[in-house]
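Note that one protein chain is taken out, while the other chains of the complex remain in position.
Here is chain A:
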Amino acid sequence: MFRKFDENENISSTNQIKSSVQRQIRAAVIEQMPEIESYLQEIWPKKENAKIIKCHDHIEILTVGNQTLFFKQRDSPWYPTLRLLHKYPFILPRQQVDRGAIKFVLSGANIMCPGLTSPGAKLNNDIGNNSVVAVHAEGKQTALAIGLMKLSPEDILKVNKGIGIETIHYLNDGLWHLKVSR
């Protein structure tokens, strides 16, 4: 999504959001990531003004202060950004890929099933299809991507071919480098 994302080209407007909309987004985020609730006040204080950066392709990025917190595309759920996820790693369920997959993920590739089923990887069987996951890597502590499950874990094991997790946001992509000025 952010593979070719440029601050000057892809952003169409930045708006402060109404408090009623803020409330809606808060509720949506909590519903989607219940673990975040006790920390949300810290991440996104009520007093702080949140802004929505609207980008091309119907992408919206929510920023508070000079930090990007969440983003979404069209009617998708809100995804946390990697910088936020690094700070609060428990907000998303995790999947782990093997070491060989890292470099491909870092250049934006989707995650293929073999990378999730090989010995270095850990496939979490409790995560259903179409849920948002943090993609971790063998031997690393920080997440390297945020993805969306395209197959259920059983299918991943069974088929073992093709895309298992769609990469949405990864280290070193356009969103990672996005700088927000107040």
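Assume contacts are C-beta pairs under 8 Å (C-beta built on N, C-alpha and C of every residue); 3 or more make two chains touch, one makes a residue touch a chain; residues count from 1.
Assume contacts and distances are computed from a predicted model.
Participant: Between "AFG2 interacting ribosome maturation factor", "Centromere protein M", "RRP4 S1 domain-containing protein" or "SUI1 domain-containing protein", which matches the UniProt record of the unshown chain?
Facilitator: Missing chain, UniProt protein name: "SUI1 domain-containing protein".
Participant: Please identify which residue in A:A28, A:V64, A:L106 or A:L157 touches the non-displayed chain.
Facilitator: A:L106
Participant: For chain A, enumerate the residues touching the unshown chain of the complex.
Facilitator: Contact residues on chain A toward the absent chain are 39, 42, 86-90, 102-104, 106-107, 109, 119-120, 138-142, 144, 171-172, 176-177, 181.
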